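Removed: one protein chain of the complex. Kept in place: all other protein chains.
Chain nomenclature is as follows: A and B, assigned in order of appearance, with residue numbering initiated at 1 for each chain independently.
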Amino acid sequence: MAFSSFIKIFLPKDRVFYGLFEEVAGVLTEMTQVFTQAVNETNPQKRETFIKKLEDLEHKNDDITHRIFIELGRNFITPFDREDIHMLATSLDDIADFLWGAAKRIHNYQIQDNDELAKDFADVITRSVIALSKAVKELRDMKDLRAITESCVKINSLENEADELLDKAMLSLFSAPNISAVELIKKKDLYEMLETVTDKCEDAANVIESIIIKYA
Amino acid sequence: MAFSSFIKIFLPKDRVFYGLFEEVAGVLTEMTQVFTQAVNETNPQKRETFIKKLEDLEHKNDDITHRIFIELGRNFITPFDREDIHMLATSLDDIADFLWGAAKRIHNYQIQDNDELAKDFADVITRSVIALSKAVKELRDMKDLRAITESCVKINSLENEADELLDKAMLSLFSAPNISAVELIKKKDLYEMLETVTDKCEDAANVIESIIIKYA
Partner (left out) sequence: MAFSSFIKIFLPKDRVFYGLFEEVAGVLTEMTQVFTQAVNETNPQKRETFIKKLEDLEHKNDDITHRIFIELGRNFITPFDREDIHMLATSLDDIADFLWGAAKRIHNYQIQDNDELAKDFADVITRSVIALSKAVKELRDMKDLRAITESCVKINSLENEADELLDKAMLSLFSAPNISAVELIKKKDLYEMLETVTDKCEDAANVIESIIIKYA
């Protein structure tokens, strides 16, 4: 809050939002890196350290998102529709929530094995968040609309990739001859949560696409 | 996109939306027919053909929904509130998503038996989508408000019917003495998804109801 008041003195009111969205994009990018480290870590204690770090990042993201909503209440002039700012902030926050939700499941369900499918999901999610960060940064000057559109198309195709990963995962879980039901519940829940992260990236990309249609 | 540009020459801008919503309603109706065929089919190969067809229809619906959002960005004049158009498009798209999601579960979980409850759900969903299509078509000229309201009331009562089906299903699954946990997970997930389809029909009906209150 203090920092936000400070920058409002130096920046035109409506430019505050670009900085806040870029901060969110930065935290999300860091979260995908830490999540990737967590699913690649074989040492349980070290994995827990990464999961704890994800929790801190998720809290940090909550704070920035909260500042976006506070600014939205204060500012009469916004760089794009208030509703679009609200929807973009919400969908970006959902990405953090579901990624942290997936990490928490690894902890709560005590998933011990080095899960290949979780690594595949981490990779798709990382690429999707990188594309999303690019699109968010381009919103500031709206100069390279083609780059924004390309990022959005990429996010859509990564969501399809995650869909196919989930289908493959489910088919394999439900046809595994000796899987215990408890094991199946754990993995099903984890994979579904990871696939939802890419859905939320797509939601954010859709908002960005609708913004550039209106304002460019 | 090409077709959409074409009709914009001949139609007042704001009338584009009626045609697009009617296209969505048409695809949804076809999806309920194909889904009904899938759950009534006993031959696994033939059932797979119906599920594949549903996937194609879901993609077709995605394309039309995408065109609605593009038009929404372009058009300054809309026949009803932009927010209502957005919410109606979203809830109709959700219907397609969840119905396709249910079909995908039948495939991924390799649900082989001819499930009586799935047929009952297919029937309720079909009737709900028929009522919804009627309401969507009536939006164009707003002449028969009573017919729109009647359709919305019907959709609400079909959602209650689906609720009761789900309760019955859950009570029966959880009191089945010899059901395997894996079997229970499959069916629980399928029925919950099918019930959600009727929730999404109700969401769409609520948007339509709020439109006619404002504009009639």
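Here is the rule we go by: a residue touches a chain if its C-beta (ideal position, glycine included) is under 8 Å from a C-beta of that chain, and two chains touch if they have at least 3 such contacts.
What you are looking at is a predicted structure, and each value in this text was computed from that prediction instead of being measured.
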Which one touches the absent chain: A:D14, A:E30 or A:E83? A:E83
Thinking of the whole complex, not just what is shown, which of A:Y18, A:F69 or A:Y215 touches the missing chain? A:F69
Out of B:E116, B:D144 or B:D167, only one touches the absent chain, namely B:D167
Tell me which stretches of chain A touch the chain missing from the display. 69-70, 72-74, 83, 104-105, 107-110, 180-182, 185-186
Residues of chain B (touch criterion as defined above) contacting the omitted chain: 83, 167, 170-171, 174-175, 179, 181-182, 184-185, 188, 206, 209-210, 213-214
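Keep this in mind: only the chains that are shown with their structure count from here on.
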Could you grab the centroid distance between chain A and chain B? Build each centroid from C-alpha atoms only and quote it in angstrom. 28
